[in-house]
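Let me give you the structure first, and then I'll get to my questions.
Missing here is one protein chain; the remaining ones are kept as they sit in the complex.
Letters A, B and C name the chains as they come in the text, with residue numbers starting at 1 for each one.
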Amino acid sequence: MIFVLKPAVPRFKIEAFRQQIEEQGFQTFLSTGTEHTVVCLIGNTAAIDMESIVQNNDIVEYGRRVTEPYKAVNRTVHPENTMVNAGGVIIGEGMFQIISGPCSVESEEQIIKVAQSVKESGATLLRGGAFKPRTSPYAFRGLHEEGIRLLLKAKKETGLPVVTEIMNQTQLPLFEDIDVIQIGARNMQNFDLLREVGRFHKPVLLKRGMANTLEELLLSAEYILSEGNNQVILCERGIRTFENSTRNTLDLSAVPLLKQKTHLPVIVDPSHASGLRDLVAPLAKAAVAVGADGLMIETHNDPARALSDGAQSLDLRQFQSLMADLKQRISFEGKQLG
Amino acid sequence: MIFVLKPAVPRFKIEAFRQQIEEQGFQTFLSTGTEHTVVCLIGNTAAIDMESIVQNNDIVEYGRRVTEPYKAVNRTVHPENTMVNAGGVIIGEGMFQIISGPCSVESEEQIIKVAQSVKESGATLLRGGAFKPRTSPYAFRGLHEEGIRLLLKAKKETGLPVVTEIMNQTQLPLFEDIDVIQIGARNMQNFDLLREVGRFHKPVLLKRGMANTLEELLLSAEYILSEGNNQVILCERGIRTFENSTRNTLDLSAVPLLKQKTHLPVIVDPSHASGLRDLVAPLAKAAVAVGADGLMIETHNDPARALSDGAQSLDLRQFQSLMADLKQRISFEGKQLG
Amino acid sequence: MIFVLKPAVPRFKIEAFRQQIEEQGFQTFLSTGTEHTVVCLIGNTAAIDMESIVQNNDIVEYGRRVTEPYKAVNRTVHPENTMVNAGGVIIGEGMFQIISGPCSVESEEQIIKVAQSVKESGATLLRGGAFKPRTSPYAFRGLHEEGIRLLLKAKKETGLPVVTEIMNQTQLPLFEDIDVIQIGARNMQNFDLLREVGRFHKPVLLKRGMANTLEELLLSAEYILSEGNNQVILCERGIRTFENSTRNTLDLSAVPLLKQKTHLPVIVDPSHASGLRDLVAPLAKAAVAVGADGLMIETHNDPARALSDGAQSLDLRQFQSLMADLKQRISFEGKQLG
Partner (left out) sequence: MIFVLKPAVPRFKIEAFRQQIEEQGFQTFLSTGTEHTVVCLIGNTAAIDMESIVQNNDIVEYGRRVTEPYKAVNRTVHPENTMVNAGGVIIGEGMFQIISGPCSVESEEQIIKVAQSVKESGATLLRGGAFKPRTSPYAFRGLHEEGIRLLLKAKKETGLPVVTEIMNQTQLPLFEDIDVIQIGARNMQNFDLLREVGRFHKPVLLKRGMANTLEELLLSAEYILSEGNNQVILCERGIRTFENSTRNTLDLSAVPLLKQKTHLPVIVDPSHASGLRDLVAPLAKAAVAVGADGLMIETHNDPARALSDGAQSLDLRQFQSLMADLKQRISFEGKQLG
C-alpha cells in the first residue's frame, strides 16, 4: 500500500506520519519524485483501512494498494523515470548510452587501446572484466585487483566512466573508484550481495539471470532499492531456452514490459545474448527500436586472441561501423547519446 | 553435395548430368538462380569423388559439400534471396510487407470493415482465420468454408491478397483462390501436410513451432521445397520458455540467423509472440530494425468482443497509428512497402 | 458444470433431462461410471442456478461446478479409473502393461523376430512404426501400408495386440485391424486428427507434445472423448528443455499429477525421453515406482543397424534382462502384467 503525499509537505510531518504507520507494525520507505513524495508500506496490509488513514492525515493526497510484490521499483509507486548518474553520464529518460570494451581486462596496452578506440567511435562508458565468473575452474579468471587498476588507468586516459563486475561482497572496497558496479547473471539472486551493493554508494548494473523471470529481476532490484540505493540499471542479456544455435535467447519483449512495470532504466547486451559476432549488429539495432535506454557491447582489439568471449566480440573497426549506424537510429528515436 | 553449373547450359545437358548422378543411387534436385543452376544430391555422398565429377563434366563449374541437413533451402545452394509472389505483392529482397487482419473471420461486416481499414492504413496483405486450431474442443473454431468465402469477398472489395491457415490436407481444394497458405506453429512438423502444400501451387507461410529449433524450421521448409514449391515464407512467432509474463518469447535473433542460412524471406508475428497488445508496437519496430522482410499483425474492429485472441489485437486506430510509424522505419532501412 | 444422477435412472429420463438443459443453450455429454451417470454441461454456465436444477429434477443427486477447462477427461466428472481394452489386454486399474518393439517395421523377418522375442521376455503389446514422422524429408519414413501388413502378420504369429502411429486422418482406413492407434508428440495438437480418432472405434495412445503442458495434453484428450471415444491412454515421453545431454527431459511428475486430474491411464516412454540406451532401464524402473500404468520401450534385433532411433533401442537380450527386473517391481507395486 502506498500513500502519495501532497506537494511540499515539511519533512517533520512526513516522519510523524511514518512513525504512526510503523507503530501499527509495518515497515515503511519513502520514494521521492520530483513532485510527490510517496510513503510505501511493507507487510500484510489487507486489514488496513486505507480510506480512514487518508481522511485522518491531511498531508496525504491519496492511497493506493500495490498488488505486485515489488514496491520501491514499481512504477505505480514512482511514476517518473529514474535517471542513473554513471560518473557524469546519465542513463535513462531520453538518453541512450553505449557501454563498450573487452570481456576481460588483459593488459594495460589492450584496455587503453580499446578504450581510446571505442571512445572515438562514440561509446560513452567503458566496460572490462577484472573478476570473471567462469564455468570451469581452469579457465582464465581475470586479473583481479590489477584488472581494476588498469581499468581506472583507462578511465583516466579517456575520461570514460567505467563499469566492471563484482563477484562477492568482500571485493566492495576495491570498487570505490568504479562508476558502475555490475552484478552478473549468475549473481542476480545472490541476495546477500544485492543487500551489500544496496548499502554502497555506487550505481548498480543488474543483469537478468538466465533462468529468471522479469518479476524475479524486479524483486532482485527491490533488494537494492530497499537498502537505500535507487541507482539501478536493469540489463536484458538473454535467457536459456531449448534453442541451441545462439548462446542464449535474447528476450527483447523484456524491455517494453520492464519499462511498463518499473521506473528504472533498461539496457540490452546483445553480445552475451547471442554469443555470435554476426548477430550483435542486428540485435543492437533492434534494441534501439524496442525502446532500450542503452547497450552493452563487447569489443576487443584482437578477438581471435581474446582470453574470454572472443567469438562474440566485435573488433574495433566493426564497432566503429556499428556506432555510425546506431547514432542515426538513436536520433531517429529522438534520444541522445552522451 | 552440390554441383554449380556454368551459365547457359542447355536443359538436355542438365538432364543427362542428373541422370548420370541418379544412376549412382542418389536423388537430385535442381535449384535455379538468376545466374546459375545448381544440381543438388541427396543421400550419403561421403564416398563420391567430387573432383573427378567436376573434371569429367564440362557443364559443371565447381562442386561443394553441403554439411547442413537442409539442401534446397540452403543459402549455399541458392545464394540469391528468394522473392515470393503473394498475389502480386512481392515478399523478400528489399520489400517489406505487412499482413494484417483479425485472428478469426467472424462475419462479412467484420472482415470487410477490417480489410478496408488496414488497407487504408497501409497493410499490403489481409489475414483472417477460417479454420482455427484451438487448445480446447469447446472454443470457437472458425467459420470454415464460410470464412474462406468471406475472406475472398474482402479480397475482392479491397484488392488485398489474402493469407489464411490450413489445418489438414483435405482442406486444400478450398484454398484454390487463397494467395498464401499459412501453416501454423502446431503444424510445423505435420510432415504429410508439408508435402501436400509442397505439391500445391501456392505460396506457403510457415510458422516456427513453439518448441522448434531453427534447424527444424529449415528442415520443415525443406519438405515443401523438396516437393517443388519454393514459394515459402518463414515466420518467427515466439517460442515457449519459462517466462510467463508474455504468451511466448519472441526470438528476434532468429531473423538474422535464418537469413544467413537460407534464401527464403523471414517475417515476424509480434501479436502471437507476446499475446499482449501493448507489446505489439515496440516488437514490430524491433522486427523492422533486425532485418525482417515483413510483419503479421492482428487487428480487430472491436478487440474486446473478438471471438479469439482479443487481448493481443490492435484496434483499427492503433494499427493506423503504428503503420504511420512503421512506414518511416521501413524507409529508414531502405526497404519498400507495397 | 456436472449433474451426478441417482443410481439406476432409466435412459428416457436421462434423455429428457439432457434435452431440458440443451434447450437452455448448452451442449451436454454423458459420462457413465459403474455406479453413477454424470451429465456434463459445456458452455458458459456462470448464470445457471445449479441448486434449483437439483431441486427440480428428482433424478439428480447433486450438481458441481467444474472449473478446469477439460470436462470428459476430468476425474471430478468420472471418479473411477478408466480401463482401456487394447485387443484384449487391459491398460489401467491395477494392470501394468509393457509395449515393446522396434521404432520402425523394417522387414518381415525383423518384426517377427523382435515380436517373438519381446513376447517371450514378457512384453504384452507390440509396437512398430509404419508411418514415421522424420525431421528431415530425406530420412527413412517407414514402409507405410506394407509396414502395417507386416505388423499384423507379427500380431498373428505372436498373439500380441499391436500399437502403431498414424500421421494423418486419411490413413484411418488402414488402421481397421490395429489394436491401438498412436498419436505422436508432434501431432498432439493436430486437432482435426484428434477429432477423427475420436469418431473411430479404436483405443488411442496420445503422446504428450514436447512443448505441451499437462493441461494442454488433457485438452487434447478431451477432443477425443468429446467425440465419443473414451478409450484413451496418455503417454509421458519427455519435454524439451535447455538440458542437452538427453534428447528430452522425462517429466515423471506428470504421472502422479495426471492421475490426480484424470481417470485415463498414463504410461511412460523412457526410450524417446532419454534417447540413450543406458538410461532406459533406470527410467523404466522409476516409471514403475512413480505409479505409471505401463511402459513403451524400443527394442531392436540389431540396434546398430536400425533405420531409425538405434541409439535408444535395447537389443533383445537387454530387454529380456530388463523385463526380469521389471516383473519383480510390478509385483512389488501390487500390480499385474498381462
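Note that contacts are C-beta pairs under 8 Å (C-beta built on N, C-alpha and C of every residue); 3 or more make two chains touch, one makes a residue touch a chain.
Owing to the predicted nature of the structure, the values given are computational and were not obtained by experimental measurement.
Across the complete structure, the visible chains that the omitted chain touches are A, B, C.
Summary of contacts with the chain left out: across B:24, B:56 or B:244, the touching residue is B:244. Here one chain is not drawn; of A:24, A:170, A:260 or A:331, the residue touching it is A:170.
The chain omitted from view is touched by exactly one of C:279, C:295 or C:323, namely C:279.
Where subunit A meets the chain that is not shown, the touching residues are 27, 42-43, 69-70, 133-138, 167-170, 186-187, 189-195, 209-211, 216, 219, 222-223, 226, 240. Residues of subunit C in touch with the missing chain: 211, 213-215, 239, 241-246, 249-253, 255-257, 260, 273-274, 276, 278-279, 282-283, 285-291, 328-329, 332. Although one chain is hidden here, its contacts on subunit B can still be listed: residues 240-242, 244.
The criterion applied here is as follows: only the chains that are shown with their structure count from here on.
When each chain is reduced to the mean of its CA atoms, the one lying nearest the mean of all protein CA atoms is B. Centroid distances built from C-alpha atoms place A farthest away from subunit B.
Note on chain placement: the centre of subunit B and the centre of subunit C lie 34 Å apart, centres being C-alpha means.
Looking at subunit B, residues 211 sit in touch with two or more other chains.
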